[in-house]
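Complex shown without one protein chain; remaining protein chains in place.
The chains carry the letters A and B, assigned in the order they are written, with residues numbered from 1 in each.
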Amino acid sequence: MGIGYNTITFNQDKCDGCGDCMLACAQAKAGSDDIVHSRIQILTTDQPSGDPQASDSGAIELAMCRQCGDPKCVSNCPAAALTKNATTGTIDWHADKCVNCLLCTVGCAFGGITYNAEIGHVTKCDSCDGNPACVKVCPKGALEYNTSGSIYNRISDKDDLFVPGLSACQGCNSELLIRHTLRNVGTNVVVATPPGCIPGMGTVGYNGKTGTKVPVFHPLLTNTASMLAGIKKQYNRVGRDVTMLALAGDGGVGDVGFQSLSGAAERNEQQLFMCVDNEGYMNTGMQSSGSTPAGSWTSTTPVGKEMQGKRTDAKNMAKIMMMHNCEYVATASLAFMDDYYEKLDKAIAASKHGFAYLHVYAPCPTGWRFPAADTIEVCRKQVESNFVTLWDFTPEQGLRFTRSTDNPIKMAEYLKQIGKYRHLSEAQVEHLQRRVNDQVRSLKAFEQLTEVS
Amino acid sequence: MPHCKYLIIGSSHAALEAVSAIRMQDTEGSLTMITRDSHLPYSPTVLPYVVSGRSKADNVALRDQSYFEQHAVEFVTNRSLSSIEPDCNTAVLDNGDRWQYEKLLLATGASPIIPPIPGLDKVKHLVLRTLEDAVALRDASQKAKKAIVLGAGLVGMHGAENLAEAGLEVTIIEMQTQVLPGYFDPQAAQMIQSAFDQHGINMKMGHKAVSISPQSSDQQNTGCRVELDSGETLDADLLLVSTGVRPIFDYCSGSHLQTDQGILVDNHMSTNQKNIWAAGDVAQAKDFYSDTKVTTGILPDAVEQGRIAGMAMSDDPSLKNYSGGVPINTYTFYGQQAISVGTSDSSSGPLNGEPTDKLEIELTVDSDKGYFQKIIFKDNRLQGISGINAALDPGIMWQLILRRIDLGAVKKEFVAQPLETGRRLMSGTWR
Partner (left out) sequence: MTAIEKTIDSTLESACQSKTLVCDGNEAAAWGVALSRPDVIAVYPITPQSSLVEYVSQFVAEGIIDAELMNVEGEHSVLSALQGAALAGARTYTATCGPGLAFMFEPYIRTPGLRLPIVASLVTRDTLTPQCVWGGHQDAMLVKEAGWIQMYCETVQEVLDTTVMAYRIGEHPDVMLPVNVNSDGNYLSYGVTGISLPAAPLVDAFLGEKNVNWHAALDPERPMAIDPLTGGAGGPGPKMFVNYRKGQTDAMQNALRVIEETHKDWGDRIGRHYSPLVEEYRLADADYAIVTIGSMTGAAKDAVDEARDRGEAVGLIKVKTFRPFPVAAINRALNKVKAIGVVDRSVNFGWNCGPLYQETIAAAQKLQRFMPSASFIGGLAGADITVEHFSEVIEDTAKLLKGHSYDEPVWINRND
């Protein structure tokens, strides 16, 4: 298994070319305000070609070391002066060995290692030992230090507990989610997957064959939390500490499954209940559910002369579960893996004492009509636009945002990539925007309560 | 009979890169690397710095012993390949050992050409290709006073600078009228040469050594006298022969491997014989600009070819075709940088004979500042860029050439600022 590393990521859309990162780098690395010493170079142009074919659309670009997994600069070095650091993942430059031949610069197609004439040798980004100066000063959040690589290290030697080749749709986010989740939860678990995409893709198996390496079962759509509660009771009775995990769709959570869920939460049953929210009944052919947002096209809220998609708003299940005062409640998105992992850890721990609820937003390429390759991008924009928000809650701590809701991208940026919103009128978009604003305001009020207490 | 899945001959850039490519795909298949060298792998390119003392001979290894253990590589030193029997997948070594391979990579590189100058074989002369050569040259430079360097290619120029810095009186004899032909045009070459002139190096350009004899006065017979085609004679107590290199493939005789200047290979570095690949200085592979096959003799190409060979040998599904050799040179002399990527001279090399109206040459020179920049476009595509003390990223330029990226819309900007424009273009391409 390969190793994942932390990296600096650049979000071009957010960069305004201010150059603060370059100044910070030059100061950190050379104690100078001259950006010639910066190992990160932001590249702007005054003359956009406007021709997309010319591969220069005038966008802001970046040159810096990508800390390649299979670095050519290292291969090209005749003096063993560059090495890939197996622990940190950075490519380390060793001054004592460098002979200044510049062959490393021949190997790099990113402008990531370059000759600095002022100081007479090559320089490159060293990620500031995991605390990059550039990221810290970026006022727009265009630079981020992405630490999700460490997740892969954490789980890479853990067994993938679902069979290979689950029959999920292309680009399905749930398969990614369940593989990650089970790897982390481990084998001492009983998994409940109520009817929906998750068992539909074969997790419980077909025709007498199982889809997982752990005990797994189909509850009814309606009784997941209750069945898990019963299982847990018996294991507690015989003195065995077994984790209870539900992987449920939003219908089995917020609609027909809500009563048993609410009851189990009230009784503080020890289980980790995960809602994989794809905003509808996708397994049965994209019908509308209680978590389908207003305006959405679904097969039961079609678009026509008399109806333009769903007429009512979605309910905010995570908030409802917070009002149950569960041991732990959190929302998550797979575009923010490290955030998810942190919450998963907390949820597993909380489920040892009581009810833990994780609401994972799961955009569905098939049902929402967007290209399969865009799933994570849709996940990301869903969060960045505040359409959904990332937070967690415990009774002691209260609500805490794990990602700022300030400076959201425009709602339209999120909506425009998704087919089920293609027909939206301006008024409908405005409605969604208002709704999102209200949600954020209301959650912020809870956050303030947290701060006060 | 020893047997292995992958047998690699040679232990330098092409060989090492092939090994890492194989191990990405196949972590277990038995792999043996055999070299005639007696050291841990090192690069010939580092040798000038061993001569100058900047690098220590025991600190230049590209891999340490633990690498071989970690990657399940059997590393055999002091053994050279002497013949191949492709019909029975057998490689025969100098000690008579017969190795059975499933896949064989020939990465034996090149060795210095010793020109047929009468008398050269009678005098002590030095070359620079191995670590032993470097140590010998370094020792000799500490004793000698006057040096003659035959050839003003990369090795000769590096050698001359080193020797001069060590305090010797140095003369370079070069048959051609310019230094570093193939990488720089005459004008740029002249700028480089003038730095050597300024540092007191005697440049005998356009001259041939016609005969060489031992220096009569010298008791220990270390000195020599070189006679030029002009009749002039020069004495020296150190003679460095750097008149180019020739691929090592003597072991091919009788094997039916197709060879020319090197071992002929296709776009996957595969030879005409089943299960045999060749890469690096020893291989003669596709030229980027023409349909001919060439030996490039440069390190980045050895890496590139080694990678492709390794991927092909281990059936890596992401194997791509070799895009063809492009001349590339990064050369530091007296603290200055000369960089050349691709064609540097339209009057020689592959572009020679192109209708001139198709070529666009952008030249910027500031002799006072020692600044030179030459860009050659054809159909708005970059063909080559060379510069002295001009900032550019050769890796980016190489990609712009290989990908034949249309620079029509940004040409002015590119000519004014090749560094920034190149970076921006490639950043956009990579995203």
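We adopt the following convention: a contact is a pair of C-beta atoms (placed from the backbone, for glycine too) under 8 Å apart; a residue touches a chain by one contact, two chains touch by 3 or more.
Keep in mind that this is a model prediction, so the values were computed, not measured.
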Counting the whole assembly, list the visible chains that the omitted chain makes contact with. A
Contact partner of the left-out chain, one of A:19, A:141 or A:215: A:215
For the full complex, which residue in A:118, A:266, A:345 or A:430 touches the chain that was left out? A:266
Would you indicate which residue among A:228, A:247 or A:326 is in contact with the undisplayed chain? A:228
Provide the residue numbers of chain A that touch the chain removed from this figure. 187-190, 199-200, 204-220, 222-223, 225-238, 242, 259-260, 262-264, 266-267
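One rule holds in what follows: only the chains that are shown with their structure count from here on.
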In angstrom, rounded to a whole number, how far apart do the mean CA points of chain A and chain B lie? 47
What residues of chain A sit close enough to touch chain B in their complex? 12, 41, 43, 45, 47, 49, 51, 53-57, 59, 61-63, 70, 72, 75-76, 78-80, 97, 99-103, 105-111, 114-115, 117, 120
With touch defined as at the start, can you tell me which chain B residues reach chain A in the complex? 13, 16-17, 20, 24, 42-46, 49, 54-55, 59-62, 299-300, 303, 307, 328, 330, 332, 335, 337, 339, 341, 389, 391, 393-396, 398-399, 405-410, 413, 419-420, 422-431
